[in-house]
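Apart from one protein chain that is not included, each protein chain of the complex appears where it belongs.
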């Protein structure tokens, strides 16, 4: 079991013939992901690696192959449109790896995805992996292990660091979701928490946050109100200089400066234990799962 | 009883100080409509006829007076925006009398209203009246009578003609809805049919259609599938010259030329009796209601 | 409002849609001069607001300037569906490898603009729609987002599934066609045919664009494209007074308030064995002046043998209409009998005004129509 995607998920890769797309498609296939189609407009009819049929449009790929999930590796300037195309073609799960998409584009694209009843993970994210089942994105397959821990993170390599620490400590994962670090993303911490709460294979959840915004604080309240499973948090950026990202104007709206300290406090107030270092995570997890 | 609006409906008039707005506001008040507020930007704080408070925005009017319906008499170039403002302010029922709104504006406005969970009647319509209860729009109060007939129409004066014939024949009305003659409108025949079917005070429904489009045909199928109450139809335009409105391009999409003949046939095929003349309507109604 | 092909093409050009050159001639000499400047073969096309122009002989190929003159001689002055051709468009003849259809329309059923494309272009697209609907591809535009790039691309690849170069050109044209539609406030826009030349280029060979009349107030440049000369003069006169008039073939002249009631009145004329001479809607707030204009237009039609007024007073005040009738008959010799039916707002005053002036008025619609039909037969 897993959340969002498992071994039955049929994946179309948008931008399959590009540099990143082709590299990671091979990696996904190697991991066991069911790559059923690729899309590169103008290359319809060709095959990727003599194996995966390429289509001009996602709609055609879905019609011909029954794809129900998409992974997007197209350049930033085409990525928001690619997200919309996937949603418009009835793809249920859209994972957008591309980084550098203007936030104003994402305001529209996230609305579009919602209007079409799809789920978007990302953009600017490492994607997701359900160990032993499937991988959609770029999380290295060799650092994960099947097991009971659900992992949610706004970050890329920091996720790998934490996941690797878990795996080394014998704590396998049900699914690891990199939700992306951009200001406007498709799937939130709360969406993932809800899914993990409902996933019978998940026993505990690791939530890796960062400075900025109020997503972690909202997640903390959600955990307190809705989660029966233990959640352990980590927040990067205690030493980050303030005011270098969104400045303070965000605080006028949210009433929050989005500092690591504030987030850690909110976690603790809501019953979410917090690891001070990535390496501390396995120990705390073992404690909360057994206690 | 009635549909969409009754004696408890609290109405705000957008454009209350304009020529049409002020005239018809007085008419509505005379009929007994609860006019609780008016809106004219820049005249907030004044009163209409020393009685109805005027606000700068619909939001303020709703907050201060609990208005839950709006009637719009503003000039065409402001009307689509007025519709959106009403919906955005939480008004449940928006009746737009204004005519001459560009159809491209209405494509957005109808979406907006739907996204905000409101109901729009019109535009370019005479509005609605629930005899003995309330009137939102311009249907003359003296031609209606409380009773069991629900009336739905795309037309203005033709509606009056039919309603007057009903009233003279002793067939009163539960509600009369002028849905408007524009290509893109908020409330369809089917929406009204559904409401009348669920309204205990309605015993039969009169549906007054016109040439163009496929709304009557869709309504006919709806009647056959979902209506237990008898429905009698009328279609204007048997002698109208073809191709003068939307031309034939509409037919490429709908596969229908939208002629009166086609509509009348579809009505009959679906068990909707059709009056050949407005004056015939009362007789047919009496027949279907007693048989 | 209709605009001419050459005007629609100018809008296309402004939006970057590839359109062959072309110039308008109002005389055969001009057509010859334009054709000789282009050199080689040309096509001469009637600029008229009527469909079926080709079948009516309004489009001719000419292999040289002399022939172009002859073609223009035949086309200019020709009547197509009652409208006289006063202008022709002269364009170089194109080599055509393939003809496709592109169009967009406001689809009332879905409340959305729908783009349509078919690889079966050049011919009657309604026939394609009726016989092989699977050869017409559609994209619905969500007005909240506008046309998205992937939609244009998807439609383009359906037109040219095996030709990425043409698909890319088509996607670009589709995008610009939609922009043209929005910018012009059109309710219908078409390219038929969208040709592929022997060298693989796409070009819009014909152009059709209907403007939503409600847009004209805010689209001044588009409103200026109205070619009053090419419209029926009574319709132009009616519009100037806020009336809607359409000439028909019968002899009972109708004057009604409201489009729906006007149509129902015409139907009733037919029902009682008559034929309506026109559709005439005097609209909601009818002043006496409007009624005067309406009567001027109706009486100017020599086929009218009987005039019928049908007024249901709501916003329209019956006394205004009565005053208008009295005023008009002081200025115009009607020459034919008039039947007046009035009911609703200020009905009593109206009856008084009319009777004072020697007219009688009825209140029952059926009775009035029957009488008007009868009077037309005498």
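The letters A, B and C name the chains in turn, as written, and every chain counts its residues from 1.
Note that a contact is a pair of C-beta atoms (placed from the backbone, for glycine too) under 8 Å apart; a residue touches a chain by one contact, two chains touch by 3 or more.
All of these numbers come straight from a predicted model, not from anything done at the bench.
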Which displayed chains the hidden chain touches across the whole complex: A, B, C
Residue among A:21, A:126 or A:150 that touches the chain left out of view: A:126
Residue of A:66, A:100 or A:271 in touch with the missing chain, whole complex considered: A:100
Full-complex contact with the absent chain, from B:69, B:84 or B:103: B:84
Positions on chain C where the hidden chain makes contact: 144-145
Contact footprint on chain B, counting only the chain that is left out: 41-45, 56-60, 81-82, 84-85, 88, 108, 112, 115
Touching residues on chain A - with respect to the absent chain: 20, 76-77, 99-104, 106-108, 110-112, 115, 126, 138-140, 143, 153-161, 164, 181, 183-184, 208, 210-215, 218, 234, 236-241, 243-244, 246-255, 260, 276-279
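Keep this in mind: only the chains that are shown with their structure count from here on.
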Chain centre separation in whole Å, for chain C relative to chain B (CA means): 28
Centre-to-centre distance between chain B and chain A (centres being mean Cα positions), rounded to whole Å: 48
Rounded Å distance between chain A and chain C, as computed from the means of their C-alpha atoms: 54
Residues within chain A bordering two or more other chains: none
Two or more partner chains touched - positions in chain C: 142, 144
